[in-house]
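Every protein chain of the complex appears in place save one, which is left out.
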Amino acid sequence: MSIILDKVNYVYSTGSAYEIQALKNINLQIEDGQFIGIIGHTGSGKSTLIQHMNGLMKATSGGIYFNGRDIYEEDYDKKELRTRVGLVFQYPEHQLFETTIFDDVCFGPMNQGLSKDEAGLRAFEALKMVGMPESLYYQSPFELSGGQKRRVAIAGVLAMKPEVLILDEPTAGLDPKGRDEILDLIADMHKKKKMTVILVSHSMEDVAKYVQRIIVMNSGEIIYDGTPGEVFRHYRELETIGLAAPQVTYLMHELKEFGLDADTDATTIEEAKKSILKMFR
Amino acid sequence: MNIIKASKLVHEYIRRDEEGNVESIQTAIDGVDLEVAAGDFIAVLGHNGSGKSTLAKHINALLEPSEGTLWVDGMDTSDPERIYEIRRAAGMVFQNPDNQIIASVVEEDVGFGPENTGVPTEEIWKRVEDSLRSVGMLKYRHHSPNRLSGGQKQRVAIAGVMAMEPKCIVLDEPTAMLDPVGRKEVLCAVSELNRKKGVTVILITHYMEEVVNADYVYVMDQGKIVMQGKPREVFSEVETLKEHRLDVPQITLLAHELRKAGLPVSKGILTREELEQELMGLYGSKK
Partner (left out) sequence: MLRDITIGQYYPADSIVHKLDPRVKLMAALIYIISLFTFRGVAGFILASLFLVFMIRLSKVPFSYMVKGLKAIVILMVITAAFNLFLTPGDQVLVHFWIFTITMEGVKNAAFMLVRLIYLIVGTSIMTLTTTPNQLTDGLEKSLMPLSKIKVPVHAIAMMMSIALRFIPILIEETDIIMKAQMARGADFENGNLIRRAKSMVPLLVPLFVSAFRRADDLAMAMEARCYVGGSGRTKMKPLRYKKRDYLAYLILIVYLAGIILLRVFL
């Protein structure tokens, strides 16, 4: 059970002067239950990549397999694929449209063909999962704060019970506390619901703190794929493409250069702290 | 001289129902006192909804104080006669790069402000060129804003403000919607304007890394100024910042954690170099 991308290419505006190859020969396997971070600067192809995973965009060439089946097969149910691979877009609160929060979250399950009761049950569960207080369920989504709106929007996708959850920059525009709350929520879902989670971000600190595997994209290609420690070992190369490792990685590398026994694979504050305290023991 | 001075500034958003009766009053700014010296780089920190954006709009006379007074370059912002003078003196850059660019060509957008204030044509051209150059966007002057990156759009917006030759620019979360590269571009442009042209900068943000080099930092919560001081002083209070829904730069947090674990690292460490020196010093004395 997994998503496999096999030699996927995607070209924008084929044949015109503006032709851009947004994805170049992408080979990727996403195992069940992984928590993955995709990083890359704007225009590196990461948004294009995730839209391929749930079939919203169709590869110019190459194949995509979900749970062993080719999603480009004639009779493959694309609509079902989209509910099993849930995609939360950037600034998802901009898609809210119903008069109440509850109805808005019901939208997805209703589209799946569930009955009103079942959809309501799903909505209830999803809203609870994102920590929305029950007193707000029947308010207009437009009256919530930015962080709350975003939770509702995420609940809207969760209510479809996807097996894979992809989030495009879920923390954009949130303040530090709001950011931590959303990320903790996502990490919690990954842990408790055993969901596969793919987090698209340009914050190295966030990615390093939460994910098990990092995929780095640059001009349509995957250039690194590995654990945070492995990927951030290339911090010098990452810099040349406009990315950077977390600050602690730099610190650990520099301490090592000064002759200290620092763990250069440390990418989070916790890891760095452990390694530094060890030095002084 | 102080270019901006607020005294017991209060702002209330009043919501009325259809008959005009008061439904609710929300105090967005609650008795703020603040002083900004000309030429300084000031940062205002606060979580979303802390009142920092409302404060920004006051400096540009887009909002009028409910109580208290705010002076910009010696002018009282509640004086309707001087609104345009105030707006010329204190320019404003907003969060969303798309929603503040009016024209479909970069240079025409930069010229929009001077056009409004009746600057003669030749002078407009000079100002447009100068301000685009000052943010490094001169070579994009004939481009459409739609084809620019977020960071470039924000630099155009800054140029648009600079073309009005303000004494002070207020930037209301200018980097919130940008990626790290764009964020860096905008900050470099802003601090260069501050250093080279002596423009007073008031940066409103919740990215801690951006304010490390500021001259002075204010922290807002629930409409009040709850902390203030030099970045080092403010950032040494990690726990207090957390209470206000903020955090500190990663290195500062690491130093704080090490301190908590018993390592005698100094308070208020801001940069990697500082922490490295501290650690090397400690390591040396251990042996």
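Should a chain be cited, it is by its letter among A and B, assigned in written order, with residues numbered from 1 in that chain.
Everything that follows uses one rule, which is that contacts are C-beta pairs under 8 Å (C-beta built on N, C-alpha and C of every residue); 3 or more make two chains touch, one makes a residue touch a chain.
Quick caveat: nothing in here was measured; it's all calculated off a predicted structure.
Looking at the complex as a whole, the chain kept out of the display touches A, B.
Note on the undisplayed chain: of the listed residues B:L9, B:V128, B:V238 or B:L254, the one touching it is B:V128.
Residue-wise, the contact with the chain that is not shown comes from B:T117, picked out of B:S7, B:T117 or B:N213. Touching the missing chain, out of A:I4, A:I20 or A:L56, is residue A:L56. Among B:R15, B:H142 or B:K196, only B:H142 touches the chain left out of the display.
By the touch rule set out above, subunit B reaches the unshown chain at residues 57, 60, 62, 84, 87-88, 91-92, 94, 96, 98-105, 107-108, 111-121, 124-125, 128, 142-146, 160-161, 164.
Considering the complete assembly, subunit A touches the hidden chain via residues 16-17, 51, 54, 56, 79, 82-83, 86-89, 92, 94-97, 107-108, 111-112, 142, 156-157, 160.
In this section, only the chains that are shown with their structure count from here on.
Subunit A and subunit B have centres, each the mean of its CA atoms, that are 30 Å apart.
By the touch criterion stated above, subunit B contacts subunit A in their complex at residues 47-49, 95, 149-150, 176-177, 179-182, 206, 208, 245-247, 249-251, 253-254, 257-258, 261, 263, 272, 275-276, 279-280, 282-283, 286.
Residues of subunit A that touch subunit B in their complex: 41-43, 145-147, 172-178, 180, 202-203, 205, 242-244, 246-248, 250-251, 254-255, 258, 260, 269, 272-273, 276-277, 279-280.
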